[in-house]
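The structure that follows is given in the form of structure tokens.
The other protein chains are all here in position, but one chain of the complex has been omitted.
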Amino acid sequence: MPSLRSRLVTLVGWLALVGVIATVWLGLFVTPDAVGFPDGLVRLLYVHPPMAWVAFVAYGMAFLSSLLYLWPRTRDMRFDRLAGASAEVGVVFTGLTLVTGSLWGRPTWGVWWTWDPLLTTTALLFVLYLGYLALRRVPGDPEAVAGRSAIAALIAFVDVPVVYFSVSWWRSLHQAPTVDFTGRHLYVHGSMAWTMLLGFVSFTLAYAWMTARRYRLASLAVQQEDEGLAHAIAERRAEGRVLV
Amino acid sequence: MLRDAALVAGKDLRIELRSRVALNQVVPFAAAVVLLFGLALGPDRSVLAPAAAGLFWIAVLLSALLATQRSFAVESADGARDGLRLSGLDPAGIFLGKVGAVVAELLVLEVLLAFGVAVLYGAHLAGALVLLGSCLAASIGLGAVGIVYGAVASGLRVRETLLPLLILPVAAPVLLGATKAWDEALRGTPSHALGWLSLLAVFAVVYVAIGVVAFGPLLEDA
Amino acid sequence: MLRDAALVAGKDLRIELRSRVALNQVVPFAAAVVLLFGLALGPDRSVLAPAAAGLFWIAVLLSALLATQRSFAVESADGARDGLRLSGLDPAGIFLGKVGAVVAELLVLEVLLAFGVAVLYGAHLAGALVLLGSCLAASIGLGAVGIVYGAVASGLRVRETLLPLLILPVAAPVLLGATKAWDEALRGTPSHALGWLSLLAVFAVVYVAIGVVAFGPLLEDA
Amino acid sequence: MAPAAVRLREAVALAGHFPLLAGVSFEIDEGEVALVRGPNGAGKTSLLRLCCGLLALRSGEGTVLGHDLSKDRRGVRRHVGLLGHQSLLYEELTVEENLRFALRASGSPADRAPAAVLRLGLTGRLGSTPVGRLSAGQRRRTALAVLLARDPGLWLLDEPHAGLDQEGRELLDELVAEARARGRTVLMCSHEHDRAAALSDRVIWMVGGRIVKEPVGVA
Partner (left out) sequence: MAPAAVRLREAVALAGHFPLLAGVSFEIDEGEVALVRGPNGAGKTSLLRLCCGLLALRSGEGTVLGHDLSKDRRGVRRHVGLLGHQSLLYEELTVEENLRFALRASGSPADRAPAAVLRLGLTGRLGSTPVGRLSAGQRRRTALAVLLARDPGLWLLDEPHAGLDQEGRELLDELVAEARARGRTVLMCSHEHDRAAALSDRVIWMVGGRIVKEPVGVA
């Protein structure tokens, strides 16, 4: 009999799936074309910003759970697992943001990539959390790994707002360089607004589902280890006998 | 805590004075970075002139990386973590002491390296203040991040490769802020640099604060 | 000699496959270098577009540095030189084996990193051949220089700082040649790149030759 | 009743998934000299590392000189000295500088340094030699000098005789006996059983990460 929690996760998964399908359908067939965008490319509006948003949410969650892990009263390995799971999903969505952004940039700007500060810092964020994941993968005592990863997550996340502030600052100083986020001045109305909202909600649900699944997987691995531990201890305690 | 910091900084600087690694190896390395990368990015002046500040700060960033690695290499090699943990010193003190030593080394490096750049571009006095201020703030920020991650990576067999990967992306705001501040100062509009300068200061404060708080758990956790 | 080289390369690559350091740490590091330079040099396209090849090769150069450090870190840490000397292997074989392993790692890195660049600039097929050729030649050159100096620095307490200083200036011609070759290839004039390509090939041959000859005395001398 | 200097209850410590210590319980009284014996890989070094707070307790309980091993590892470390396989000295600094730094770092009076240096025969040229240039035994002597000068409440000695010459071994025995007379507790592991057993009040046998009553096999 699946537990209440796992049923909830399954429900969230289905909702996310339906939501994403609905977003795509609305985006492709219902919402109008916008002026200034070559054939229907505005439709990326319904997936690209939600993906970027989800990435931030994921990193924020990794930050929060790392903080909770480090705080002595709430120290718990579950927060460590949550941080890892969330950061992993965040990296996936940062990657998707980069890909959809590039796909969008090619027709709108004529290039796949440009050294716009926002783009560059998004890519840096991607690498930053790849580093965090690499650190997590370095083997060691679980608590030691959790401790150092948590601190790395703190530092990494402090970077996120700083980078984004400095980017807006940069813009105000320089005026927008050769690149202009046309989309930012887009007048969003009616069905477009609803579709965008739906996009945000369903991608957030997708995030929740993925993180929960990843967390569950990590928990299972730990559980397996814990069960293995009794065996390992028994084996270790028997070492002497073998030696005789 | 401050007594411990002074003790650690004194020890690190004494080792540095004796081995002269910063002066004989890191400074030439920084110079090589500026020259080489200038070359690689094109001998075209139109490319290089606006990029001078950027190059300078990249060289500083890479040198900070080396200084951090060195800072943990002088701790008893593979036993660095064990040694620091058994020393009985206050972790926050260790952190501040090591940051202090690295910042001192970086400042010397920056002065030497900047001398050339500043002379070439004839910065004004007001500019010089901004240059100095951003050097100080940026060095503290880099030093703090470096020492925290240095402790994270110390004792791991993969530290040579892990440490650069960890430090580089996090240092991006410092690089950005310092480059911009220098840009403005060199261009003769130091007042525009104040925003960037405060960004650097915020950054330095935040990272030093994180380091002071986090260094304990970092060393404690087995 | 070749048997020894295969043995050493096999051992190094086996360690690499087990630890995945090159893939999980060096590749993201290279990406971080590219991005940071992009940030430091400013969003101005006129600066960056012609510098793309330079950026790529700077990232490769710094990654080669890490790969070299790693290549000697996996030898028995402080005893790296002693271990290699007592192994009974032909020094030239050790050299070729270690270079082979580093080159293999660098090539993987370059393919991953170049993929982006090549797509971004839509290089032609003729260009692709030049790109590949220069990757191969430059990697061999960088690997050879790196391993020679890695052996020089191995066992020294200051290797973390000395090695970058030694490698950087010597790698300058490789950096320059590879950047030029890529520039031409990306600009759609691969035929102009042939001169640079042969420069790279000459360097690779010369450095490998020096390494094969010098590695023995280098290890011998206490 | 005097409080136990070291008290472990079902202590488990892991390295990855491997149980270094698989449930260890014992007590050492203050002022006692205890010798841990057992075959290679028994977990002796792990036990000492646990007792100085370098290894985390995965389950079970432990106190060292009244400090809890799970909650107050810093407190533990301040009152414990380890002479381990690695000497944990600064290679670039001289013997005297190392000693001075260690004493100041642990808040011990600096005037104990000269006596310790003298006692271990590290005067003259050796005193001003960077530790990186010392021979294995001289380095060991330096680490021992640091321990002697700090004179912590609990001495943890991991194969202390290794590397020391004949005179050094006798000196070590004297130092342990004197520490005992001063009321210090000593927990030591050694494969030189004759010498070490003569020093000790008690022998603890280990094998397979746990404590056994009797020697097992040819330990």
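A, B, C and D label the chains in the order they appear, each numbered from 1.
We adopt the following convention: a residue touches a chain if its C-beta (ideal position, glycine included) is under 8 Å from a C-beta of that chain, and two chains touch if they have at least 3 such contacts.
Because the structure is predicted, anything quoted here is derived from the model rather than measured.
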TODO: Write out, one label after another, the shown chains that touch the chain missing from the document.
DONE: B, C, D
Open item on the list: For a quick check of understanding: of D:Gly38, D:Gly62 or D:Pro152, which residue touches the chain that isn't displayed?
Closed with: D:Gly38
Task: Where the missing chain touches chain D, by residue - done: 15-16, 18, 38-41, 45, 85, 126, 133-138, 140-141, 159, 161-170, 191-193, 217-219
Open item on the list: Take the complete complex as the reference. Which residues in chain B touch the chain that isn't displayed?
Closed with: 157
Task: Those residues of chain C which, in the complete complex, touch the missing chain - done: 4, 7, 11, 14-15, 18-19, 74-79, 82-83, 85-89, 91, 216, 220-222
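We take it that only the chains that are shown with their structure count from here on.
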Task: Centre-most chain [mean C-alpha coordinates] - done: B
Open item on the list: When I count C-beta pairs in contact, which pair ends up with more: A-C or C-D?
Closed with: A-C
- [ ] Starting from the mean Cα coordinates of chain C and chain D, work out the distance between those two points in Å.
- [x] 46
Open item on the list: Nearest whole angstrom, what separates the Cα centre of chain B from the Cα centre of chain C?
Closed with: 26
- [ ] Report, in whole Å, the distance between the mean C-alpha point of chain B and the mean C-alpha point of chain D.
- [x] 38
Open item on the list: Can you pull out the residues of chain A that are in contact with at least two other chains?
Closed with: 117, 121, 124, 127-128, 130-131, 134, 140-141, 143-144, 170
- [ ] Would you please write down the residue numbers of chain B that are in contact with two or more other chains?
- [x] 19, 77-78, 158, 162, 165, 168-169, 172, 176, 220-222
